[in-house]
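First, the structure itself, so that you have it in front of you.
Note that one protein chain of the assembly has been removed; the remaining protein chains are unaltered in position.
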Amino acid sequence: MVNDDDVRGSRRTGVWFIGARGSVATTATIGALALARGGAPLTGLVTELEEVARAGLPPLDGLVIGGHDLAGSMVERAQELARTGVVPPGVVADVLDDLAVVDARVRPGAEGVADRATADSLEHDLRSFRDEHQLDHVVVVDVSSTEPPSPEAARLGTLDELDRALDDGAAALPPSSLYAYAAFRADCPFVEFTPSTGPLVPALEELAKARHLPWAGRDGKTGETLVKSALAPMFAMRALAVRSWSAFNILGGGDGRTLADPAAAASKTATKAMALEAILGYPVDGPVRIDHVADMGDWKTAWDHVSFEGFLGTRMRMQVTWEGCDSALAAPLVIDLARLVARAHEAGHSGPVAALGFFFKEPLGGTTHALADQWQALTRWCAELDGVA
Amino acid sequence: MVNDDDVRGSRRTGVWFIGARGSVATTATIGALALARGGAPLTGLVTELEEVARAGLPPLDGLVIGGHDLAGSMVERAQELARTGVVPPGVVADVLDDLAVVDARVRPGAEGVADRATADSLEHDLRSFRDEHQLDHVVVVDVSSTEPPSPEAARLGTLDELDRALDDGAAALPPSSLYAYAAFRADCPFVEFTPSTGPLVPALEELAKARHLPWAGRDGKTGETLVKSALAPMFAMRALAVRSWSAFNILGGGDGRTLADPAAAASKTATKAMALEAILGYPVDGPVRIDHVADMGDWKTAWDHVSFEGFLGTRMRMQVTWEGCDSALAAPLVIDLARLVARAHEAGHSGPVAALGFFFKEPLGGTTHALADQWQALTRWCAELDGVA
Amino acid sequence: MVNDDDVRGSRRTGVWFIGARGSVATTATIGALALARGGAPLTGLVTELEEVARAGLPPLDGLVIGGHDLAGSMVERAQELARTGVVPPGVVADVLDDLAVVDARVRPGAEGVADRATADSLEHDLRSFRDEHQLDHVVVVDVSSTEPPSPEAARLGTLDELDRALDDGAAALPPSSLYAYAAFRADCPFVEFTPSTGPLVPALEELAKARHLPWAGRDGKTGETLVKSALAPMFAMRALAVRSWSAFNILGGGDGRTLADPAAAASKTATKAMALEAILGYPVDGPVRIDHVADMGDWKTAWDHVSFEGFLGTRMRMQVTWEGCDSALAAPLVIDLARLVARAHEAGHSGPVAALGFFFKEPLGGTTHALADQWQALTRWCAELDGVA
Partner (left out) sequence: MVNDDDVRGSRRTGVWFIGARGSVATTATIGALALARGGAPLTGLVTELEEVARAGLPPLDGLVIGGHDLAGSMVERAQELARTGVVPPGVVADVLDDLAVVDARVRPGAEGVADRATADSLEHDLRSFRDEHQLDHVVVVDVSSTEPPSPEAARLGTLDELDRALDDGAAALPPSSLYAYAAFRADCPFVEFTPSTGPLVPALEELAKARHLPWAGRDGKTGETLVKSALAPMFAMRALAVRSWSAFNILGGGDGRTLADPAAAASKTATKAMALEAILGYPVDGPVRIDHVADMGDWKTAWDHVSFEGFLGTRMRMQVTWEGCDSALAAPLVIDLARLVARAHEAGHSGPVAALGFFFKEPLGGTTHALADQWQALTRWCAELDGVA
């Protein structure tokens, strides 16, 4: 995969990362390259489970990767990931040359103002990528740094208003949304894997609908919230009353550094806090915190403390400690989502794909946060796609 | 409820506990008495959740409780439960007089040999209880001490063989199975809430079928295994490979004392270990241990350590600590099961009720260990019962 | 003890609580009353350990308790403590009448401005208490709500300046320091058990010295910091390099509510963070957080995550969860400190008592944070006092 000559599948799918030289995109790219060469384990890939694979997804060895980023190098990032145990050193060594080829495709991307010229340039990058590699679909996946909440973007009510603001060089659009705008203009589906605003702007939803494009989001459910969405339904099904659920996360790395900024962290803790009340049906006391501890690197450790009430009001407690590697958890999901959204595009779906709520902390278009229910919705959708051209 | 004059529901359901003066039965009885008086919270009662209640279950204030036990006193046990925080002292004080009335109904029960005379005497106790209180159904629930595995009982292949062995005074039947025999002879459904053999003997299954009796089991899923059955599917759905899952339990009380005996513990750790392989589809390394620590009383603390592999083989870990009160967790389930099995009896079901697998470590007649799937099976069954006379 | 007629010891020692109707003072008073009656266990009392008792301390049955508080009732507080499991209900019931007698001695205390009139009134309360009960010593112990840091108080360089400011009705003195001023004017030693400023003002230190009064502080070391001060030396002695130590605390109750205010929490997290660098000799990364979770009540749960480096740089981890009852941990220390400071007063010590650093997060006058070293300093001091009149 990735390198042109290697593409063997009949369907060629582009994956375009916003934040291509970050840990998640680099880990995903290393993995995609290793999987295309064969020999790498399929662990962590939901799309390789029978119930999901039956949807008729684009083949792993038909993926071609590119992306936007402002600086850095995928090769250097890969070496760092090998050093800190995120990816096995041997795997990195095997794909380093291929990775350099992908890195050469990375374009500078957008910084600062959201104006027409920048939007056009981003769109042009995507169209060139598709043309050059003769891709059937290009899925844009945002894995860049989390932005602060952007309430003013929600006020861009119509596509007309947005277009006018861009022409005037003053659209109140955060970068993630400008990327989504360019993606939709280039007829590319979009995956918002961070808690940033991305396509969640009325004007952009209008644009996606007009272009018949599917999109998915937001904020990949990789660790503590994943565990919550598996455990909270247990309390509900057993009629146990959760009295408080306190959640503390420590992590280093780039993501940790970004989240040390309270404004950016606000986006994250907001999506993290949603699942509980949605699943239990009542508000639950307790903080949700993310703290930057440089020493932890890409390894995120979370401690959850749950206090609950049982029969006749007797109090009990559960604690969970999760020691996960954020990039290793996110990378396969990013590949999964690119394949699933490409398939949705092919099958003619448009708007937010509710069936992909399984992958997100805030399942846009979806109706449930409980993991098993999300799994059912996903696999039912995949069964429906089975056989659809 | 419980006391004759208080029974207000049109349907009167007997609950007959094997091990009536133990912690679980006493807690359940205190709760049932408090709930019948009104004012007690419905926390922990699965049968009061809308999706289950719709099955048309016998009312809480129509329950009448009795049971077998060899020694002890429900009143003294209740005072101990109040002292150790299992049940609020105020609740115990409120129902103490009613509890003494229930205690007076407890009959000595079976010890030692499984012969015809003992079986007849147990059966007679059950028939008298039903007649005296004019009960529509009597559900027998085994919450007595865990027995060692009883492989020879499995060899009692036919009811005929069993009957002959009892007549000869030499049936290789553990007490739990003798109680099941007596229950079935008295036309009472049976719930095996412990890991003991109970009705899981070919000859007894034949008897239940012949009498059109439903039964359910075995080993109530109250704590660590409950958590496992909520968490293990998460790893399966996300294609994460569990490499080891080590589970350690410490508890005191009568149950802890019983399980300090390696033979009895073998029954328990066997049912505890089932869920994982059943859910994940491959064997998982790691010990399952139960240790008696007198100091813990009825409070069971479990530590689970899970080591798993993610993308490209990266190793991660999860730990769970569960601090639960065993009797407070089991008691509402016992009431739930009595109501559900009485309803199954009424609706004409016979044999093991697969839809009740939700409640058990070893879901007899059931096909899944994953909690969310069990919940679906249960609520689907309840929906089907909705409206059935 | 406490009630006049009961005082049997030859030495009569007054304990005057600032915040007398809070959880800590009420728990300490219940305990002191129960201990004086006999039959209560001596658990948690450091002063009853042989190595400390040898200092010749005032007898438990010679303690007389009073205090300042703005509102509330010790009796109601005691009932709440019994209900939430902080103190056994039976013990509370036994001493409730005596507790009402103590409660009647509580005076309104100071609120708002630090002026001469308020200072005089507080001093008068203390003198009246001593006279009325014919006490040999009165130790004032601050267990009131934590104040925000008070940097301007540090600028009150001399007693003269302070006296003039009070006369002018405008001293920049937080309440805790005004209480310390009144205590010293009334010839009472002072214990600052919270992270508030208290006697830690140059002008007040001058006053204590002039009056030959000992004082001790600050911020009782009851839970997570206690554990830290036992564990951190292990890393130092074994040449293991601590790379990060993250500490999260959740608690409810009045203390939790106070600490939900970031200004007050700043005082607390400052003293909590001191021990680590002091013991290890180098700065350690990682947050120290206290979050208010109403549901936890007086029960504080802390999670500490330590990442450290061993031989050749290999990384390892340790986690600690502490589930303690704050008031139950603090109450015996408060009694211990009253006895020890009374003894220091009797033996003619003045200024901060360095040997009492064992009890505090910020050991004023002390030189070490390591628990075992503090224990040595304490017991050595007690040995020296042995025999001193």
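Per-chain numbering from 1; labels A, B and C assigned in written order.
Here is the rule we use: a contact is a pair of C-beta atoms (placed from the backbone, for glycine too) under 8 Å apart; a residue touches a chain by one contact, two chains touch by 3 or more.
Predicted model, so just to flag it, every value in this text is computed and none were measured.
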| item | value |
| --- | --- |
| Identified contact with the non-displayed chain, of C:Gly72, C:Pro88 or C:Gly351 | C:Pro88 |
| Among C:Leu63, C:Leu156 or C:Leu231, the residue in touch with the chain that has been omitted | C:Leu231 |
| Identified contact with the non-displayed chain, of C:Ala172, C:Leu240, C:Ala294 or C:Ala347 | C:Leu240 |
| Candidates C:Phe184, C:Trp215, C:Phe248 or C:Trp322 - the one touching the absent chain | C:Trp322 |
| Residues of chain B in contact with the chain not shown | 243-244, 246, 248, 250, 285-287, 289, 291, 293-296, 301, 303, 305, 307, 317, 319, 321, 323 |
| Residue ranges of chain A at the interface with the undisplayed chain | 85, 89, 321 |
| Hidden partner chain, residues of chain C it touches | 27, 30-31, 34, 40-46, 48-49, 85-88, 91, 226-227, 230-231, 233-234, 237-241, 309-314, 316-325, 328-329, 331-332, 358, 370-373, 375 |
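As a working rule, only the chains that are shown with their structure count from here on.
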| item | value |
| --- | --- |
| Centre-to-centre distance between chain C and chain A (centres being mean Cα positions), rounded to whole Å | 50 |
| Gap in Å, rounded to a whole number, between the CA centres of chain B and chain A | 44 |
| Separation of mean Cα positions, chain C and chain B [Å, integer] | 50 |
| Multi-partner residues of chain B (at least 2 other chains) | 85, 321 |
